[in-house]
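Below is one structure, written out as structure tokens; comments come after it.
Of the protein chains in this complex, all but one are displayed in their positions.
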Amino acid sequence: MRSEVKNIGLFQPTTLREAVELLNRYGNDAKIIAGGTDLLYLIKNDVQTHIPKLLIDISNLGLSYVNFSNNELRIGATTNLSAIAENEVVKSRFTALAQAASRAASPQLRNMATIAGDMLQEVWCWYLRYNYDCWRNGGTICYGAIGDNRFYHSIFGGRLCYAVHPGDVSTALFAFNARVVVVGPGGERVYSMDEFMPGIVLVDGRVKENILKRNEIVKEVVIPTPPQNTRSAFYKVSDRGSIDFALASVAAVAQLDGSTVTNVNIVLGGVDVKPRRAKAAEDFLRGKGLTEANIKSASEIALQDAKPLTFGTGNAFRVELAKGAVVKTLRMLA
Amino acid sequence: MSEPLPVVGIKKDRYALVGNKSVVRVDTMDKITGKAVYTYDINPSHVGESGFVYMGYVRSPYPHAIIKKIDTSRAEARGYAVVTARDLPRYALIGARPHTPLPLDRVRYIGEPVAAVGALSPNEVEDAIELIEVEYEPLPFVLDQDEALKPDAPKIWPDGNVAGGGFNPETGPVPPTITIRYGDIEAGFREADEVIETVIETQIEQHYEMEPRALVAYWRGGKLYFRYSGQFAHSAQTAVANYFRMPVSDVVFSTSLGGESGHVLGMALGNKSAPVEDLIVVATMARKTGAAVKYGPTRFDNALAPHQRFPIRGYVKFGGKRDGTFTAMQAKLVINVGAYGGSQGSDAVSDFYHAYKVPNVLLEAISVNTNAFGFSGPMRDVGESQGHFILEVAIDMLAEKLGIDPVEFRLKNMRTKDNAVDPVTGNRYTGFGQPEAFIGAMEKFRWKERWKGWGVPSAVSGSKRRGVGVSLLNAAKGAASPPITGQIEVAPDGKVTFYTGLTDHGAGGRTSYAIMTAEALGLTSLENVKVVCSDTSVTTNSGVTAGSRSTRVAGLAIVKAVEDLKRQWFPIVAEKLGVKPEDLEFGDNRIYVKNDPSKGMSFKEAAALLKAPIKGSGTFTLPPRIVSRVGGAKFVEVEVDVETGEVHILEYVSSYDIGRVIFWKGAESQVRGGFIGMGMGATMFQEVIRDPITGGYLNPNFHDFKIPTIMETPDRIDYHYEEYHDPISGFGEKGIGENVLTGVSPAIANALSNALGGYRFTKLPITKKDIMDAVAWMRRRGML
Partner (left out) sequence: MSAATTTIVSVAAVARPNNTAVAELATQQKAPGLEDAFAARVIRMRVNGKEYSAMVYPRDTLVNVLREQLGLIGTKRPCNRGECGGCTVLVNNVPVLSCTYLAVRADGKEILTVEGRDYDKILKTLQDAWVEADASQCGYCQPGQLMSATALLKRNPTPSIDEIKLAMSGNLCRCGTYMNIIEAIQLASSRLRGGSS
């Protein structure tokens, strides 16, 4: 536990290529920094396996933009959440994304945090954050699975690490079928959100929930523009009205024909190791009207395979909160 | 019955500044423009040094362990300074559970400082901490007070886990268990038509005041100087002097710095009471290094900092008759006072038997040591919040079982001005504005219109349900406890200075003291009035700035000091005017002849007659057998969304028998702030969370110890002041600082219960989990 940042080096490359080269050269010792809101926290808390000796600053590489053209929205990796939340096109055509970006953290943090940071942020598990030797920190146990798991651990079970992915924007990105453009030494690759965040995986010998390798940088997020008859919404249940992570959140993107749902993506956030598509609920709603009764049923179905933790403090109450979030979100679409 | 108490202070028909709604806080501008210096801001040049040694602590990672070895060699080899228990005079033990300021052989709570390190920059301090190696032998630990009472519980002290000891200057040695008994409790229950028996408990909490509890110390010319962010400067001075066996006057707590406001303090809430341990360790480091030492706690340090609000588990049994008579009050309070805490609970217990007049009472409080935290102490109030939560939720339960409106029940049984006497000691209240204060709030809140019955929400709309709840307030606050001193100096240029050992930690003391000083001297503005707080080289001990006593105490000191000023000054003015000194009075920025007001001179002219500044000194001793308590009520309307557990406070109305409002804006800010900043959080969000497996502190940060944001602000806050001139006061004032908090939790809990079909919340905090439990309970009963 420290307060000041340890002695650390900083590179400020002028091109993305240069950044990738530096990252590749220094491997284990370096991390990129964009907003730094999560990384600096981990460094200050002295979370042993998360402390780089070198920072590679990518905040000035021209990766902050929101570009809309007819068939897609391209958002640069270092675009601040506030820029996304306030963008007129995002607010009108990708409403759930704007709402998610506006509900993340606090206003100041939204001015600093980035869209890639939302996806790549480390889980907010207090065991990890206080340097317990868990799966993510050089150990072989998940303290949350057996200890105090009320807020920050999965209600859908898990393996190895049970901590939830806390990203609000990520939840919306799943609902919009976003794609992630990743740059590495070998060039560019594009992943779907499911491919990018598949759940608990081992990457470079570390337990993570995204597949980004040590020497790769997220460059851009691409969202296909949904059809004109799309409505979307995002709702977050959190302890306080600001700052807190989601106890449960929902992003829903639907195409409506009148009041009938022709297609819908419903994604649950803050309740699983990655944002989770509620496929059964989506199947249920397809072809039906957004009535109160159908909305309620959908919320039950969305959580029917929940497996809340029963050891330690337990977290079953978040199943109920998630149902509530589903209901609130679907109502906003009607 | 007994004659009324004589009025001590100044009673006027109209006041210029007391209660004046346009008077603004005197130190705000300096604070918000970066001119005021908080202890954490102090740099070496402020104290005439060229640099500091910065200090940090090596802390125990275990809640209970034997210290086998402390190896400081690597740190010392790098030139860092280290202080361990070996550097302290070991004969000197301090505290209710006598201990050395740094442990010799055992740690008893997680985060306990084991060694202090000093380095030349804050960055390096952290490097230095890492170089100290401590070998521990972990011991079994216990975090819960009832667990710690079991015969096979780990023993934290050789004599077991029941916390005793300590010494109350007013009442003598404090016994480990407190028992209050009168009447015949068994008969009381036999008489009752209904009895409720339940367990109600509160959580461990911490202050999380924004300003960390910083400290600067240095030795100079044989004297020990402190700059300290604390509320007990004079007591701390004595405690430190005793510890180092120095003359008290050789220990100096100073607040003078450049600039008008000088050295200011952030919010204290009792966390900045005399933590003598830190003072001693910093002073020892200063002596060892020969340098000025600055200890600027990190938020982590401040979260583990000794004082936590002690949780209480109350085993309650109340009985009453169907006509609403409260016949039997029984409660056992089992209090977790942490590893080094002493006996607490006397305030919580006294709330029970003062709040209601019950003929048959049996109350017990037992304080228990555990490894849950270091020290228990005040958190704004001292056990009253906890006591009121347990009491006022149980009262609601009894009233519900008797089928009586909760307000009716309280009105029928609460203590009022007609029996404003301590039933145990017979001491009388100085003044008591009940039931008027209670009724005032009740009417402002329009209780009768809104209350629809037990378990019946006051309104329902979709998934949102509204409920209303009440709590009585009766707490021992605003005591004119000794010592009470203060001096007022008038200079020939007309400038006035009030010297007080009290301080201002955000509650607005400085402004209140200035208002009262000016008022007593007949001035109509604060322009030429300055207040010097808590500077032991120029102020005298006026007791602690706690217990909501400072306004009353300062008021008493001021009126007495003005009497002394008159004795020195009026003869000079009288001679000039050709009258007798007793003919004169202050008023309207003048000194004038009482029977002939046109005759007199301006304050400035009168001051110019002085050849040198004069100082009036005031002291006051409380007559015996007096208590001070503040009464009132708190009413809340909540709105709960049963789908998401979200709670919104629609309206909050509170009342206080406040005596007289001195600093009007400040009082209103306290009423609002006590609810928003602390009360709501304590009820719905906050909790010190300990890991069940390792005993670790999981949320020592602002993110997970959740104090309310602006989004939690209620829609409406209103209040009622029951004003009258309290006889033992400077201007009629009593005190309010803590009362704005006491009783908030049960009012909210009772309102939530009303919104949610009568589901009883008996444990704090009431989080979304508890709301959803209530919703599930309602669903099972077909209520939703």
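Should a chain be cited, it is by its letter among A and B, assigned in written order, with residues numbered from 1 in that chain.
The rule we apply is simple: a residue touches a chain if its C-beta (ideal position, glycine included) is under 8 Å from a C-beta of that chain, and two chains touch if they have at least 3 such contacts.
Since the structure is predicted, the reported quantities are computational estimates derived from the model, not experimental observations.
Engineer: Given the contact definition stated above, which residue among B:83, B:116 or B:265 touches the chain not shown here?
Structural biologist: Candidates B:83, B:116 or B:265; residue touching the omitted chain: B:265.
Engineer: Touching the hidden chain in the complete assembly: which of B:311, B:631 or B:696 does that?
Structural biologist: Reading the full complex, the residue touching the unseen chain is B:696.
Engineer: Any idea which of A:64, A:106 or A:262 touches the chain not displayed?
Structural biologist: Per the contact definition at the top, the residue touching the missing chain is A:106.
Engineer: In the complete complex, which positions of chain A touch the hidden chain?
Structural biologist: Given the touch definition above, chain A has residues 1, 3-12, 25-29, 33, 36-37, 40-41, 44-46, 48, 51, 53-55, 57, 59, 105-109, 111-112, 130-133, 139, 241-243 touching the missing chain.
Engineer: Considering the entire assembly, which residues of chain B contact the chain that has been omitted?
Structural biologist: The missing chain touches chain B at positions 24-25, 27-29, 31-38, 40-41, 43, 57-59, 61-62, 110-111, 123, 127, 129-134, 136-138, 207-212, 264-267, 269, 298-300, 505-508, 665-666, 668-670, 672-678, 691, 693-694, 696-697, 701-703, 707-711, 713, 717.
One rule holds for everything that comes next: only the chains that are shown with their structure count from here on.
Engineer: Give every residue of chain A touching chain B within the complex, in rising order.
Structural biologist: Result: residues 1-4, 6-7, 124, 126-127, 130, 132, 143, 146-148, 150-151, 237, 239-244, 247, 312-313, 317, 320-321, 323-325, 327-328 of chain A touch chain B.
Engineer: Along chain B, where are the residues that touch chain A in the complex?
Structural biologist: On the chain B side, the touching residues are 122-123, 126-127, 298-300, 641, 643-646, 685, 689, 691-694, 696, 698-699, 703-704, 706, 708-712, 767-769, 772-773, 775-776.
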